[in-house]
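To keep things clear, I will list the structure first and then write my remarks on it.
On to chain A.
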Amino acid sequence: METRGLTIRFGGHVAVNAVSCAFRAGELTCIVGPNGAGKTTYFNLISGQLPASAGQILLGGEDVTRLPVPEKTRRGIGRAFQLTSLFPNLTVFENVRLAVQARLHLGLDLFSVWSHHRKVREQAEACLERVALADKRHQPVAALPHGDQRKLEVGILLALQPRVFMFDEPTAGMSVDEVPVILDLIHEIKQDRSKTVLLVEHKMDVVRSLADRIIVLHNGTLMADGDPAEVIASPIVQQAYLGVAPPDGAGAGNAEASHG
Partner candidate 1 sequence: KDIKIAHVYDKTGALEAYAKQTQVGLMMGLEYATNGTMTVNGNKLVVIEKDTQGKPDVAKAQLAAAYSDDRADIAVGPTSSGTALAMLPVAEEYKKILLVEPAVADSITGEKWNRYIFRTGRNSSQDAIANAVALDKPGTQIAMLAQDYAFGRDGVKAFKGALKNAKIVHEEYLPTNTTDFTAGAQRLFDSLKDKPGRKVIFIIWAGAGNPFKIADLDPKRYGIEIASGGNILPAMTAYKNLPGMEGATYYYFGIPKNKVNEWLVSNHYSKYKTPPDFFTAGGMSAGIAVVEALKKTGGDTNTEKLIGAMEGMSFDTPKGKMIFRKEDHQAMQSMYHFKIKVDPAFAWGVPELVREIKPEEMNVPIRNKR
Partner candidate 2 sequence: MADDPILRLRGVHTHIGPYHILHGVDLDVPRGGVTMLLGRNGAGKTTTLRTIMGLWRAGQGSVHFDGRDITRLATPAIAQAGIAYVPENMSVFSDLTVAENMRLAARSGAIDEQRLDWVFRMFPALKIFWHQRAGVLSGGQKQMLSVARAIIEPRQLLIVDEPTKGLAPSIIQNMISVFCELKQTAVSILLVEQNFHMARSVGDTVAVMDDGRVVHAGTMADLAGDEALQQRLLGLSLAAHQ
């Protein structure tokens, strides 16, 4: 997959500014950048939630820029959301089953009974196993703890079997002991050399352990692209993103004066 000069403007504000970048199969690219850098917006452009103001998105050499969201998903661009977005009153199983059904193009089948489709059921079960949710399959999603909801978000993505996986802060708000489940899963996907993985993440340790390559967005512009160690060491990342912060008391005193 590749983006060429991908841009979006909101009024005068350019949220993603001419980002050109190619992603290879079998490679895991981490996208980092300060808050509001345009990472989520970049994902929204690729998966179609937002229309590009300029630029192109190529998937396997084909231009998919203007395709509507469902069509992009069918072509293999899969996405997990930063803000969990599930079907809250349906069961865990049903959430995944719907995704499998979508991939198998069974949606417009009006006159068969859903539970008679064995293939769909089995594949959905398999996905649930992989994200360790099989034992909660009959629970309505709304009653799941946050961590499990994040896992399910990934489970749905798995069920879609996309060519491109896009994860937007999959571990945000997860307690430390839950995080490995997700990371192992992403690692597993990475092992399948035919898949492309894009990952937005703020936790540098996660980035270090998973990334084959890092790109840095800042104010919508692509600022750096390359080998993880190199990029992290670059001044732009150190300064703008990591904010090398000498812990000091002077600032505190200063602030105190300003409102005390």
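How were these picked? Simply put, all candidates are chains of the complex that A comes from, given by their letters.
Convention: a contact is a pair of C-beta atoms (placed from the backbone, for glycine too) under 8 Å apart; a residue touches a chain by one contact, two chains touch by 3 or more; residues count from 1.
Computed from a predicted structure; not experimentally measured.
Engineer: Check each candidate in turn (1 or 2) and state which touches chain A within the complex.
Structural biologist: That would be candidate 2, which touches chain A.
Engineer: Within the complex, which stretch of chain A touches candidate 2?
Structural biologist: Touching candidate 2 from chain A are residues 10, 32-37, 39-41, 82-83, 143, 145-148, 169, 172-178, 202, 204-205, 240-243, 245, 247, 251-253, 255-256, 258-260.
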